[in-house]
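For this depiction, one protein chain was excluded, whereas all remaining protein chains were kept in their positions.
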Amino acid sequence: MEEAKNLSNSSQQEENNARRGFLKKLGLVVGAGAAMTAGAVYLGYDHEQKKNPDGKKVRVLTADGQLMEVSEAELIEAANQGTNEESELQRRGREGLPGKHWVMVIDLSKCRNARMCMAACQGAHHLRPEQHHINVLRMQDAENTEPYFMPKPCYHCDNPPCTKVCPVDATFKRQDGIVLIDNQRCIGCRFCIAACPYSARVFNWIEPLKSEEDKDIPYDVELNVPQRKGTISKCLFSADCLRKGELPYCTRACPNGVYYFGDLNEDTVTNGTTRETVRFSELIRKNGGYTVLEELGTKPQVYYLPPKNRLFPYQYEGKTTIDPEDSRVGGGRG
Amino acid sequence: MSVNKLSTEESYKSLDKIETDLLRPMTHHKGFELWILFLILIFIVGGYAYFIQLRDGLGVTAMRDYSSWGMYIGNFVFFVAASLIGMFISSVLGLLKIKWITPITRIAEMIALAFAMWAGIVIVIDMGRPDRLLNVFLHGRFQSPILWDVTVVSTYVAISLLLLLLPLIPDAAIIRRRLPNLPKWQMKIYDLLYLGWEARPEQYRIIKKAMRILAILIIPVALAIHTVTSWLFAATLRAGWDSAIFGPYFVSGAFVAGVAAVIIAMYFFRYNYKLSDYITDFHFNRMGQVLVLVSAIYIYFNLNEYFVPAYKMRTAEKLHLDEMFTGHWAILYWFTQIACLAIPSFLLIFKRMRRPFTMLWLSVLVLIGAWLKRFLIVVPVQQHPYLPIQNVPESFHHYIPTGIEITLTILPFAGVLLIITIIAKLFPVISVWEIAHEKGVDESIIK
Partner (left out) sequence: MKSNLKLFLALSLLWSATLVMGQATVPWQVPAAKKSVKNPVAVSPAVIEKGKSLYITHCKSCHGDPGKGNGLPLVPKPTDPASDKYQGQTDGEMFFKIQTGRGAMPKFAEVISDNDKWSIIHFVRSLKKKSSAGAGEIILDTLPADLSVASASLSGQPITLKLKYRDSDTSLIATLTIVNEEGETVPAPGVPVAFFIRRYFGNLPISEEVDHTNQEGRVGVSIPRNLPGDTSGMLHIFARIAEPDKFGAASDSIDAICGKPSVMVNITEERTLWGRSRVAPLYIIITFFGALLIVWGTMGYVVMNVMKIAKKEA
């Protein structure tokens, strides 16, 4: 009984996903022309549709050249999507996923500076090579301590200093804990950059990398694409992926099992490489997890496991020590 | 500074002389057109620079992610600081019933208004998306110091404007009588402004009461603008900005900048407008003393701001302070602190240094230092975040202002000078009626 329920739930979800995917493709083909005709059709069919949800079937060509039969209703939905998609993305993006409290755990003992996280992140968010939503830093806490690599995303603080100072609510904390940025609202004052003690924010000083290609894409606040000149960007915990039940881009891209990601409310995190799912509290307890600069009172939601029992000794550009000029270390652990 | 009442005949004679002296620059100003042309030229160059910045983005400046506030913000802080002087001279000293300020109040208020107005524009120049300025009003968050800053700066501009305009009412009446041949549009301004001034006792009562209320009102607002401006920095967690004394530290520094600016303006008007009978050595002497006083207070705050953290040398602060004291910024830092603050204020202790010419140059030095100090407060702190700066191009590690940035920093100064020039062209730079009043001229004839 229970199983059946679960099954039907999941199959329904799959169906939804498939349909959404299809509608996206459809949108590409149907385009603006359909938007207008569908608008007219909508007026006529609105009444009938209420009576008969299945409606009339129409044959259309999808982006990959397949002929598909869809109901009139879906066609209209797809056409309306063009105009409403952005506001819908905004609405759900600002609302967040209820009941969730995302948390990331970064195991420093496994990081060997492969930088696949950085590459995946920059690819997903259309960033320039010097724009880091996540940045693997070379750290050394004190003179005689061992250096280590420290991937640094945004910490999505529960007491975020950046959202405090934003004058227009362009950067905000969602109910699921993600600190997002709305680049359609941002005025480019850069107060949030000044306020962030972790240097987690980047600015589009010049035209973004893909502004030409992206100019017709509806803005997704959860992906911050298209990026816009004169506005802020930052790590978003891949909010767009989380909505789909996928782990963040960086977490999935890591070849070394550095990242765990999950929901604090479930007390569970999943490793992006091995897909091993463990209890967050136990992982932290057993490994002495900590947060960076917690004395600032920001309550970071990214935890680190200390770099002990390392598989790979620290090595960067052939050197096993940090150039003091290069790091100008403030001390990652306070 | 006699307060003896003059006889009616003497009154007319005295008033006539005052009017002639003070109104003369409005009609006789050699090189005025050339000067305006020069300022307009700067505007054209600056406008072009701003166009490039709008077109290509803030990337045309040297600002990058790790020094995301640069010269513009330093400039903004300087402008807000300089604007505080209006409140200091006409309000604080005025309410203390210090008499010698009469001939310099309008100069101070002109400076205040011009700098305050341009402070708002400077901050727009710094914005990545100036086209979205309205968002501040549409989506404003009351928790953000920027909203407070926008509010208090605009309020301050309004009060400063009123404080400038009110004493112009009797002067407008005088101009209408004395200079009826001015262009029509100009006369219209005086017609609007003089409000039917007839020097009646109750008119005096109304205007004096109004000025007193504004003088009191402006004190908290002025303190607020610079305190809130200091909070833009102090409200963050960055070592070097995270300071509890930033408010008073900024306010005391503002007085130094403002007094120096007024001294420079005094010197200029005294010689160019031939006002040496009104702006006398005595006034310079007094302003010199004021500069010593405010500098001493400022030095005291500097001591607290730099040497208390330096005694402890906490990790993050040490990085910043080392760069300031002995590192990358050391030359600029010590030049600012010693050559532009300590030495001028020390020299001005001596009476023989408090002469117009020496004071002019010392004030120029102080003003330059005041600007550099804002730069040093804004920029170096950002280059020492808690976590190291890595994996970014070399240019991200440094901040060397670009030509466009420098042009757009100079532009607002031209703007300030333009506003002052226009006000000084339309109105006497010294309040005629107040001077006449002070010289004992019969009140009822000042109209």
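For reference, chains read A and B in written order, and residue numbers begin at 1 within each chain.
In the analysis below, a contact is a pair of C-beta atoms (placed from the backbone, for glycine too) under 8 Å apart; a residue touches a chain by one contact, two chains touch by 3 or more.
Keep in mind the model is a prediction, meaning the values are calculated, not measured.
Student: I'd like the shown chains that the missing chain touches, ordered by label.
Tutor: By the stated touch criterion, the chain not on view contacts A, B.
Student: Considering the whole complex, which of A:106, A:120 or A:200 touches the chain not shown?
Tutor: Result: among the candidates, A:120 touches the missing chain.
Student: For the full complex, which residue in B:6, B:92, B:162 or B:245 touches the chain that was left out?
Tutor: B:162
Student: Among B:217, B:245 or B:410, choose the residue that contacts the chain missing from this document, as touch is defined above.
Tutor: Counting the whole complex, the residue in contact with the absent chain is B:217.
Student: Tell me which residue among B:7, B:143, B:315 or B:395 touches the hidden chain in the full complex.
Tutor: B:143
Student: Taking the full complex into account, what residues of subunit B touch the chain not shown?
Tutor: 141-143, 148, 151, 155, 158-159, 162, 166, 169, 195-198, 200, 203, 206-207, 209-210, 213-214, 217, 221
Student: Which positions on subunit A touch the chain that was left off?
Tutor: 2-3, 6, 98-100, 110, 114-116, 118-120, 122-124, 126, 157-164, 169, 172-175, 177, 245-247, 253, 255-257, 261-263, 265-270, 273-279, 309, 311-312
Note that in this section only the chains that are shown with their structure count from here on.
Student: If you average the CA atoms of subunit A and of subunit B, how many Å lie between those two points?
Tutor: So the centre of subunit A lies 46 Å away from the centre of subunit B.
Student: Quick one: which bits of subunit A touch subunit B in the complex? Just the residue numbers, please.
Tutor: 118, 130-132, 135-139, 152, 161, 164-170, 185-191, 193-195, 197-199, 201-207, 228-231, 292-293, 296, 298, 326-332
Student: Name, in rising order, each residue of subunit B that touches subunit A in their complex.
Tutor: Those residues of subunit B that touch subunit A are 56-59, 63-66, 68-69, 126-130, 132-133, 135-136, 138-141, 143-147, 150, 232-233, 235-238, 241, 315-316, 319, 382, 384-393, 396.
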